[in-house]
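Left out: one protein chain. Kept in place: all the others.
The block that comes next holds subunit A.
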């Protein structure tokens, strides 16, 4: 149990867990105690969610910016680009139709 690599990597997972936990507790507290409202709350929840997703990618899925043979990061970014075109396009068109109705 005294393997230095093991405890270093375990601490890495625990650090990710701690960050993710904080980024979860804050938005739940904001909604539960109604500490914010309206657009400001929506933007805060969105920013915290994106931050938590980055934490999960970094600490649990081990995606980082290092030069690597396995081009996970490019794959993820390209997928997100395609998804953004399709999802934002959907919301744009449907929102436009709703206002014209």
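Just so it is clear, a residue touches a chain if its C-beta (ideal position, glycine included) is under 8 Å from a C-beta of that chain, and two chains touch if they have at least 3 such contacts; residues count from 1.
The criterion applied here is as follows: contacts and distances are computed from a predicted model.
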| item | value |
| --- | --- |
| Name of the absent chain as recorded in UniProt (options "Fumarate reductase subunit C", "Sn-glycerol-3-phosphate transport system permease protein UgpE", "Cytochrome bo(3) ubiquinol oxidase subunit 3" or "Allophanate hydrolase subunit 1") | "Cytochrome bo(3) ubiquinol oxidase subunit 3" |
| Interface with the unshown chain - residue positions in subunit A | 3, 5-6, 9-10, 13-14, 16-17, 20-21, 24, 27-28, 31-32, 34, 36-37, 41-42, 45-46, 48-49, 52-53, 56-57, 60-64, 66, 68-72, 75-76, 79-80, 82-83, 86-87, 90-91, 94-95, 98 |
